[in-house]
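Data block below; observations after.
A single protein chain has been omitted from the complex, and every remaining protein chain is retained in its original position.
Labels run A and B following the written order; every chain starts at residue 1.
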Amino acid sequence: MIINSRFFNRSELMGFIALAAVLFVILPLTLDVFRLNLVAKYLTYAFVALGLVLCWGYGGILSLGQGVFFGLGGYCMAMFLKLEASSVENTKIQSTPGIPDFMDWNQITALPLFWQPFHSLTFTILAIILVPGLFALIIGTAMFKRRVGGTYFAIITQAVAAILTILIVGQQGYTGGINGMTDLRTLKGWDIRPDHAKIILYFVEVVLLFACIGIAQFIRLTKLGRILVAMREQEDRVRFSGYSVANFKIFAFCMAAIFAAIGGAMFALNVGFMSPSFVGIVPSIEMVIYTAVGGRMSIFGAVWGAILVNFAKTSLSESFPQLWLFGLGALFIAVVLAFPNGLSGLWADYVQPRIDRLFASRKTKAGWTDNSVADGAPAE
Amino acid sequence: MLIGHQPKDFLLAVSGLTVSFDGFKAVNDLSFYVEENEIRVIIGPNGAGKTTVLDLICGKTKATSGSIQFRGKELTKMKENEIVQTGVGRKFQTPSVFEDLTVFENLEISFPRGRTVFGSLTFQRDQSVKDRVEEVAEMIFLKDKLNTYADELSHGQKQWLEIGMLLIQDPDLLMLDEPVAGMSVSERAKTAELLNRIIKNRSVLVIEHDMKFVEDIAHKVTVLHQGQILSEGTMEKVKNDPKVIEVYLGH
C-alpha cells in the first residue's frame, strides 16, 4: 500500500512489538480478571487519545469535547444492551414491562421512537460509527468552513460537551439521567458479565485498538498526514497550494470522533454501564491530558499515556485521594511547561539513543560494519 | 473601430476594485490589465496597497466591490484553493514553508495532484512526482538538500523553496511579493537568474522595491499610491512621470 516508506520505521516497529507483547501476552498472563478488566477500561481511552494524536498532535486542532463522541458511541452501545436486558420477562414487575427500568421509574409507558432501531445490532454498530461521525461533520463543517479554529474551537467543543451532559442528566426518562444506563447484561444472548466473557472482550478490544493504530499510522504516512503537519504550521501556504484546509480539518476531526466513539462503545461492553460522567467537560479534558502525557505526536505514546495516567489515577485515588488532584494538576503543568512531547518525547530524547548505541555496539562486535546502522536510521 | 473587432483577451483584468477596512479604503477603484506572458511590477511607497492587491487577487482578502477576471473567470467569488486551481500562484512576503517537513515533502505537497481529502489519502509518490520534484529542486538550487528539513535552510533558501513550491504548481499567473527582500547580494543575483528563467511561458505580477531588479525584469510598471494608480507604463515612462517623482521624493 505504501510505496516508498516502510509501514513502521525501526523505532516504531519496536514500539509496536513492545505494545503488542504487553497487551496480548504479558498483561493477560500476569493480571487477574478484575485488573485485566481495569486495563480494558483504560484502553477505551486509548482510542480517544489515538484520535487526538491525529486531530490535535498532527492537525493542531484541539478538541475539548472528545467526551461527547466517547459518550455518543458508548450510549449507542448501551442502548442496545439495555434493550436486550429489558426483555418482557426480565422486567415483568414494572408497570410497563419491556422498557428499560429508568423509563418505567419516570412514568414513561412506551419505548420512545429514537430507541426503536437499537433493537438491531447491525443498526447499533452503524450508529456507533455514524452518529458521532456525522455530529463531528456538522460541527466541523460549521466551524472550519468559517475559519474558526484554535482557542475558539476548543471553547465551542467544550460548550458542546457541557450541553450534552446537561441534556443527558436532565432527560432522565430517555437517558437514565445522572446514573446512566446500568445493569447491562447480554450481547445477543451472550452474557458479558462473567470472567471468561471479560477476557474475550478484552482481547476484542485490543484487536480493535491495533486496527485503529493501523489506520492512524496509515493516515500519518500518506500525503494527508504530511498535509496535516503542514497545515498546523502554515495554514495559508496549504490553502495557497490549492487545498481546501477546512476539508482536511473536518476529516481529522471526524476520524478523532469515530475513534473516540469506538472507545466509548468498548467502554459500555467492558465496564457494563455508561453514564454522563464520561461525557462532560472534565472527562473530555482528561482525555486530552492522556494524549499530552503520552506524547501528542506519537501514536504509541498516546496508548501508553492513557494506560499510565489511568493506572496512576486508580492507584493514587485509592490510597491518597487528596494527592490525586494535585498530582493530575501538576502533571498537566509539567507536561505543558517541561516536556511538551510527553513520554514519547522523553523516550526519543533519552532512551532511544541508548538503545541505538547498544545495537550499534553489538553489531560491531558481531563484525558488522557501522554503515548498516547508519543506513537503517529512519529517514523521517 | 473595425467591424467585428473583439476586445483583446487579457489574462488578468482588474476593474473597479475597492476594499475598505473599517472605513479605510486600502484599495480604491483600482483597474489594471495584465496580458499573457507579461511581467508586471507593482511599485509604490509603503501603505500604497500593493500587498492588499495581491491578497485580493488570490482571495486572501475579500473585495468590497469591483471585479477580478482571470481568463474570463470571476475570482472575487471563488475560494483561495479554487483560485490556485485555476492557475494563480502566490508567494508571500515572509517565506512561508513547512518547517517540520523536508524540502522534498514541501515540494511534493505543492505538486498539483491529489488535492482532495480522498486524493491525498491515495496519493502515490511515483516516478513522475519524483522527477518533477528533482527538476524543480535543481532549478531552485536545492537539489542536494531534498532530505533536509526546511527549518534548517537559510532565509534565502527558504525564499527559493517557496518559489519552487509555486513553480511545481505551474501557474499561469505567478504573484511574487518582494522576492529578493532580505537576501544577500549573491543570493539576489541568483534569484534574478532564477526569476528570469521561470517567467517564461507565464505572466508574473511582482511587488519589489529594488529598482535595479525592477528595471531588469519589468515589461510594464504600475505605480500605486494610496490605493490608486498613480502612473502606469514602461519603466522609462514611469521614472519620468512628475507625479511619481513627487511621491517618491517626498512632499
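As a working rule, a contact is a pair of C-beta atoms (placed from the backbone, for glycine too) under 8 Å apart; a residue touches a chain by one contact, two chains touch by 3 or more.
Following the convention adopted for this analysis, contacts and distances are computed from a predicted model.
Student: Which protein name, taken from UniProt, belongs to the chain you can't see among "Neutral metalloproteinase", "Phenylacetic acid degradation protein", "Cysteine desulfurase" or "Urea transport system permease protein"?
Tutor: Of the names offered in "Neutral metalloproteinase", "Phenylacetic acid degradation protein", "Cysteine desulfurase" or "Urea transport system permease protein", the absent chain's UniProt record gives "Urea transport system permease protein".
Student: From the list A:18, A:88, A:163 or A:200, which touches the chain that is not on show?
Tutor: A:163
Student: Consider the whole complex, including the chain that is not shown, and state which of A:17, A:126 or A:325 touches that chain.
Tutor: Candidates A:17, A:126 or A:325; residue touching the omitted chain: A:325.
Student: Which residues does subunit A use to touch the chain missing from this display?
Tutor: 62, 64, 142-143, 146-148, 150-152, 154-156, 158-160, 162-163, 166-167, 169-170, 281-282, 285, 288-289, 292, 322, 325-326, 328-333, 335-337, 340
In this section, only the chains that are shown with their structure count from here on.
Student: Would you kindly tell me how far, in whole Å, the mean C-alpha position of subunit B lies from that of subunit A?
Tutor: 44
Student: So in the complex, which bits of subunit A are touching subunit B?
Tutor: Listed in rising order, the residues are 3-4, 219, 222-224, 226-227, 229-230, 232-234, 236-245, 247-248, 251, 379.
Student: Name, in rising order, each residue of subunit B that touches subunit A in their complex.
Tutor: 58, 60, 79-81, 84-85, 89-90, 92, 96-101, 105-106, 108-110, 112, 114-117, 120-126, 147, 162, 165, 169
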